[in-house]
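All protein chains of the complex are present and in place, except for one that has been dropped.
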Amino acid sequence: MSDLLLDAVVSGVQVIDLGRQLKVGMPQSPNHPQFWHTMPRRHGDVMRSDGGSAANDMITTGTHVGTHIDALAHVSQDGKLFGGVDASASCLGGKYVEHGVHTIEPMIRRGILIDPPTWLGVSDLEGGREITVGDLKQSLQSQGTVIRAGDVVLIRSGWGKKFAEGAAYLGGTSGVPGISEEGATWLAAQGIHTVGADTIAFERLAPGGGHAHLPAHRIFLVENGIYIVEALDLEELSARKIYEFTLVLVPLNIFGATGSPVRPLAVVAA
Amino acid sequence: MSDLLLDAVVSGVQVIDLGRQLKVGMPQSPNHPQFWHTMPRRHGDVMRSDGGSAANDMITTGTHVGTHIDALAHVSQDGKLFGGVDASASCLGGKYVEHGVHTIEPMIRRGILIDPPTWLGVSDLEGGREITVGDLKQSLQSQGTVIRAGDVVLIRSGWGKKFAEGAAYLGGTSGVPGISEEGATWLAAQGIHTVGADTIAFERLAPGGGHAHLPAHRIFLVENGIYIVEALDLEELSARKIYEFTLVLVPLNIFGATGSPVRPLAVVAA
Amino acid sequence: MSDLLLDAVVSGVQVIDLGRQLKVGMPQSPNHPQFWHTMPRRHGDVMRSDGGSAANDMITTGTHVGTHIDALAHVSQDGKLFGGVDASASCLGGKYVEHGVHTIEPMIRRGILIDPPTWLGVSDLEGGREITVGDLKQSLQSQGTVIRAGDVVLIRSGWGKKFAEGAAYLGGTSGVPGISEEGATWLAAQGIHTVGADTIAFERLAPGGGHAHLPAHRIFLVENGIYIVEALDLEELSARKIYEFTLVLVPLNIFGATGSPVRPLAVVAA
Partner (left out) sequence: MSDLLLDAVVSGVQVIDLGRQLKVGMPQSPNHPQFWHTMPRRHGDVMRSDGGSAANDMITTGTHVGTHIDALAHVSQDGKLFGGVDASASCLGGKYVEHGVHTIEPMIRRGILIDPPTWLGVSDLEGGREITVGDLKQSLQSQGTVIRAGDVVLIRSGWGKKFAEGAAYLGGTSGVPGISEEGATWLAAQGIHTVGADTIAFERLAPGGGHAHLPAHRIFLVENGIYIVEALDLEELSARKIYEFTLVLVPLNIFGATGSPVRPLAVVAA
């Protein structure tokens, strides 16, 4: 029996981790329950007679916290989810039985990076800078990368460097760079499967503007059934100029939830 | 540029999901905080002026709940973790900075299934049945499967069928089938990377015996640095007689935790 | 300035604690999120340069867990809360803005104990035993206790002794003693303010019957605006034959919640 995939894996692969470490105090949107990790039991608290001891954990968190994926159930427009599903009716017993995160298939797909700052010759884009269709096209051309239907498309703004700074990453006063209505419309038209960015809210936020207006969420989640991944770490991909890779993304299978923390991987042959 | 892995992925892969759905009320060990999912915000709770609305979630859970992986920090013996690391000293600020789940590299590795019930011609093993080294060797031989160093080895008992039954899955009175000291010693000697099973505690539990004695945890986690995955769903692999595959397992990168819920995948060329 | 209350307090009071200790693993209804307490930080985790250290906690819990009070928002009948309030409309932004637990005034009121087992000469009533109006009246008469409008009325069944036994307290197979439709109707007619019992669900549960039918909840919460307190510890009051007392009950002021853990006190002059 020959399995091309396993042959490739056994030949050796490199894994680039695109997820942020989950850590108490990391920056996150105040709209979502804060990530907390604490240990009910540490070693030594209870020792078995044979000298063995187990430590364990308790986690409390929103699902749109750290690097995470938005299920289609996350956003509605005029009372409708993707496909015209009624947002109220799809919530049974307090769970989004339609379009919940449990309906996202684990992804092992072609992934590509679009890296406008590198094309522009800057380390990162300033807050509020819109990434236009022109930016996307010219970055792709300069990279020699082609989008194909079914791809997972990751857009780097360089803003991810601020993750370690805490509140600055949220961009409340500075705004945040990203694509907006125009870019989302163009990307959706390419037939992509999932889109991601290195910012907390994925799309361009105006300075001081907050999260009041999120057109890309509507276009991707509600109108096109395209998943959104946020708070990615795209720095290593950019530094190594890896623009095409196998993207592995496995959401937690949480019945009825609107999202999940994820730890996406870019994988390339060693 | 050619990437064997991506070529294989693009040629088409099948994904077999080895993880259990995370659902309020699923069976879990009472030693760990219970999994809960609830939605602070549902569609319609807050509607933006443009007709958009977002729903979100709150999760509370232990990390050894649902399908999950044990980090090496989970178990100590005589005050030591793997490699002789002092269990108390490795806990800084309430986090296991050494051997915490954040130290587990995402896995894209050769995985194999060992399926004693199929070799024995039964649908599943009874509670308390020890899976011996003989069982392992003969199952491997009948399958034509060879263990290699670095593998992820998944052992099916058939007990996973009881997951949907709730408390029966825990096997409090019935016991649970699995390997014990002998099997663990033999498997560890093969140089494997990670081991898994379709039961809640991985190893053989005597009827009525509870979790007082867990030799395989000591052998794998403390003495050999081999990770343990529990509560896997191995039924589809068995039914389809898939004994060799690419195993994808990506723990959440929770700083200092002793484990993580995971959704492992077996992937084969389509 | 003279304050009769403060004079009485300064003269000396005895406090009888009617609340259960909140402890991981205590019996509770599986319908509600489990009580968990864990400590993110223990002494020594982080030491300030001056030798000071602080320890802290994380609590996760349902509100109908341990000794607790039901707000009027807890139960609806045919879509209506007390006073004909629409149950859906009263939930704004995921909070019961009407009849939530934040609307319960702290109670410093006359409280009385009704103790049918003592009148019957038994230590406790058996599972499924209904406490009838006759039982209530005869107990009151034998105690020499009179119900007055505005009272907090606590009904002892003796079942509270099982709290330490765990699952037995829930009475899944045995049923639980308590008042039912008849008793609730009669008590409500006395104009009482709040009612309580030493059982998890307040009312009589038939053996094996579960929580499918809860007429007293409807009568008290929906039809009469009378609060219900559950899982009280009434053993000391009974043993000391204290039938009349100052009842102090202060719910947490949780905006929009349907209940709160409470620690009610019976207070008498020393």
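When the chains are written out, they are named A, B and C in that same order, and each has its own residue count from 1.
Here is the rule we use: a contact is a pair of C-beta atoms (placed from the backbone, for glycine too) under 8 Å apart; a residue touches a chain by one contact, two chains touch by 3 or more.
Note that the structure is predicted; figures quoted are calculated from it, not measured.
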Omitted chain's touching partners, listed by label: A, B, C
Residue, one of C:Ile69, C:Leu154, C:Leu234 or C:Ala257, that touches the chain absent here: C:Ala257
Residue among C:Pro106, C:Gly134, C:Gly166 or C:Gly208 that touches the chain left out of view: C:Pro106
Touching residues on chain C - with respect to the absent chain: 1, 3-11, 13, 15, 17, 19-23, 31-33, 37-44, 48, 50-64, 73-79, 81, 87-88, 91, 94-96, 102, 105-106, 108-110, 212-214, 217-218, 244-246, 248, 250-259, 261, 263, 265, 267-269
Touching residues (missing chain, whole complex) on chain A: 25, 30, 33-34, 36, 38-42, 45-46, 60, 92-94
Touching residues (missing chain, whole complex) on chain B: 24, 36-40, 58, 60
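We adopt the following convention: only the chains that are shown with their structure count from here on.
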Interface numbering overlap (same over half, different under half) for chain A and chain C: same
Angle of the C-alpha superposing rotation, chain A to chain B, to the nearest 5 degrees: 180
Chain B and chain C: spacing of chain centres that average the CA atoms, whole Å: 42
Chain A-chain B separation of Cα centroids, rounded to whole Å: 25
Contacts with 2+ other chains: residues of chain C: 36, 38-40, 60
